[in-house]
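Showing chain A:
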Amino acid sequence: MIEALLTIILISSIYMSGVRRIKLLTGGFVFQSAAIGLIAFKLGYDTGEVHYYVLALLTIITKVIIMPLIINKSVKKLKINREMELMVNAFNSYILTGTGIMIAFGLLNKSHNNFIKTGIALFIIGVLLMVARKKAITQMLGFLIFENGIVLFEISLTKMSFVIEAGIVFEGLMLALIMGIMIFHINKTFDSINTDSFENLKE
Partner candidate 1 sequence: MYIVVLGILFLIMTMTPLISKNIKISGLVTILGSISVLGIVLKIITLLYDGGALNYFNEFFYIDSLSILQLLIIASINVIVSIYSRKYIENEIDEKVISNRRGKFYYFLFNFFVFFLMFIALTNNIVAMWIGLEGTTLTTAFLIGFNVNKNSLESAWKYIIICSIGIGIGLIGILIFVNAYTNQDANQILKWSHLVKNPNIQNIYAIKIAFTLIFVGIGTKAGLAPMHTWLPDAHSESPSPVSAMMSGVLLNLALYVILRFYLIIKHVPGLENTKWLFIIFGCASLVISSFSILRQTNYKRLLAFSSVENIGIIALGLGVGSKIAVFGALLHSLVHAFGKSLLFLTAGNILSAYKTKRIDKINALIKTMPINAVFLILGMLVITGAPPFPAFFSEYYIIVGTVETGNYIITALYSFCLLLVFAGFLKVFIKIVFNNEAGEKYVKIEEDKENTLPLALCFISIIVMSLFMNSYLSSMINNAVSIICD
Partner candidate 2 sequence: MKYNLFYFIQSILIVVLSPLLIGILKKMKAILRGYVGSSILQPYYDLEKLLKKGRIISNRSSFITTIGPIIILGATITTAFFIPVFYTSMEKSIGNLFILMFAFAIVKIFTVLIGLDSSSTFGGMGSSREAFISMMAEPLMLFLITFLYIETKDFNIFHISFINSNIVHFKMEHYIAMVTFIICILAENARIPFDNPETHLELTMMHEAMILDLSGSDLAYVELSSYIKLVVYLIILINCYIPMGIATTLTASALFLGFLIFIIKLLFCLLGIAIIETTFAKSRLFRGAEIFPATIALGIVAITLIYIL
């Protein structure tokens, strides 16, 4: 069960690393987050720990419901063109992610903890989206994926107190919200969310 979900996450992430349209990207992200939520749920079911449920709930609420809403809203409202200009084209992106993941798994060949491996894969995708895409909104998505990776890590690692985890996830949400708001502002003032227009600050 969990293995399957992890595979889904992995596949979705690899798929996301090359898509051209924000909608698809968001879709992939929702899918992935849902999978993570389910994993947490399953673990909670297995171990009977409360905080897994909480984590699952928070993840699903924030990442599956609220985030996509924000993103789609902004995409609609700002009527930004759905294309997101790639700095690295899809082909190379795929290859990059592939090699990255390969290296990561190679490094981690000792540990049999698939959560961590998948998490690292997610990090790589997130970094790629942040570095190799131009739109601010894709950077935000990239960061969210990055954070998904963190969540996976967290799940896999030793259980820590409820407050802490709540704090972590909550702040992830806050961050996402703030980014959303900023994207609004940016779009208002720059009338584009293309990071190329971030050139005023010199000297």
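Candidates were picked such that all candidates are chains of the complex that A comes from, given by their letters.
As a convention for this text, contacts are C-beta pairs under 8 Å (C-beta built on N, C-alpha and C of every residue); 3 or more make two chains touch, one makes a residue touch a chain; residues count from 1.
The structure presented is a predicted model; accordingly, all values stated were derived computationally and were not measured.
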{"item": "Touching chain, any copy counted, for chain A within the complex - options 1 or 2", "value": "1"}
{"item": "Candidate 1 contact footprint on chain A (complex, rising order)", "value": "123, 130, 136, 139, 143, 146-147, 149-150, 153-154, 157-161, 164, 167-168, 171, 174-175, 178-179, 182, 185-186, 189-190, 198, 200-201, 203"}
